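For reference, the structure discussed in these notes is given below.
Only a single protein chain was left out; the remaining protein chains are all shown in position.
Moving on to subunit A:
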Amino acid sequence: MEKLPYEKPYIKKLQAGALNKFGSRTGLQPFKSIDGVSVKSLIENYGSPVFVLSEKQIRKNYRAAYRAFSTRYPKVQFAWSYKTNYLNAVCQIFHQEGSWAEVVSGFEYRKALGNGVPGNKIIFNGPGKSINDLQLAIEHDSLIHIDHFDELNLLLTLSKNLVNKPRVAIRINMDTGVYPLWDRFGFNYENGEAWSAVTKITGSGSLQLVGLHCHIGTYMLSADAYGIAANKLAELAVRCQTELNHKIEYLDLGGGFPSTNTLKGAYLPGNDTVPTIDDFAEVITSALLNFGFANDDLPLLILESGRVLIDDAGYLLGTVIANKRLANGKGAAIVDFGVNILFTSFWYEHQVSPAQDFAAHTENMVIYGPLCMNIDVIRESINLPLLNPGDQVVVHKVGAYNMTQWMQFITLRPAVVLIDEKLRTHLIRKNETLEYTAEPELVPAHLNNNK
């Protein structure tokens, strides 16, 4: 006799009290494939856990963002913010689409050179550039964005006897009505610091001030803040022209547009609350177009968007290791990926989907990672169907910052796979091995038992 399908016994308390005013999410669906490639086959071929990126989605995001700005403003340039995801294959997709590189360290700078980005298309941001880094950037005619007066003075010394004057911009911090104010990077607008940096550079005769830069925050939920920032940069640029007879070639509005992830503690899902890229484009470009630049003299508009261009193109696939019931009765699932590789679980309530069919009942549960550490919580509270050991799950919108901020801690970092536009899969970063982690280690002779 054929046996009946089994499901775990489960009861759920019915609440007589007020129901959630938005209702519970219905229509939880198994998420079985990415761009038509099955989750099961990805895990079979590349292991579990594994990061998966969709080239199709990355290009789609880039083109939508570029279109949003370029249909409203004649001179637009994106620069890929390397720290968001600097796997070389990913950077090359953005460079193929026409992006320059935006880097914030000597390591990232050299990575961009290694990716074949011409020096004059690398924007070098950040408060921590070394003398060597600056010299390299000068040699390659890169755009050096100065963060503080000590860096400015160093650059003045380095450029003293140069024939080709290094091209620089200053980073400016300002009040855009959004708090906390990011005043630790760059020169302040309101107190006149930015203007004194401008006059010091233009008066030096040894540096060319070609741009003005700001990056007013990250995961910004207010489009209006960008309108204020664009106005303040434009105001400085016009003042350079009128008072110093010096033309500013570009205004760089930085990054910070949010992805549709849900921030921790947010009342509504990110999908419902974040402004779209068109909203940001509209505010920024109308501020610049209405500022009073001569039509043939508009500055180039540079954007350094990171997370909005890649977050939703990244997935983390993993496997359920075990189920538990906590002392308070709450259900818990332990999965094979921890916060060491999913750094953004500290910021976001990532959506997690089962990758196979499931029984109708859902339960509110915690999802723990495999680390033997109290902080290793992927989701504190999520409604999911009952999961069995061996079941596969998909974490959504993990493309930004995870594949750079991940740590080799307790477990090894997993492979990263790219699905190209023809639905072929490519390994773009191998999973780490014990040998890989041991390679840089040295054991002094008196401690070496393996002689």
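The definition used in the following text is that a residue touches a chain if its C-beta (ideal position, glycine included) is under 8 Å from a C-beta of that chain, and two chains touch if they have at least 3 such contacts; residues count from 1.
We adopt the following convention: contacts and distances are computed from a predicted model.
UniProt records the chain missing from this view under the protein name "Coenzyme PQQ synthesis protein D (PqqD)", selected from "ABC transporter permease", "Sarcosine oxidase subunit delta family protein", "Electron transfer flavoprotein, alpha subunit" or "Coenzyme PQQ synthesis protein D (PqqD)". Of the listed positions A:Glu7, A:Glu44 or A:Asp272, the one in contact with the omitted chain in the full complex is A:Glu7. Which of A:Gly203, A:Gly292, A:Gly329 or A:Pro444 touches the hidden chain is settled by the complete complex: it is A:Gly329.
On the side of subunit A, touch with the chain left out of the figure occurs at residues 3-14, 16, 323, 325, 328-329, 359-361, 388.
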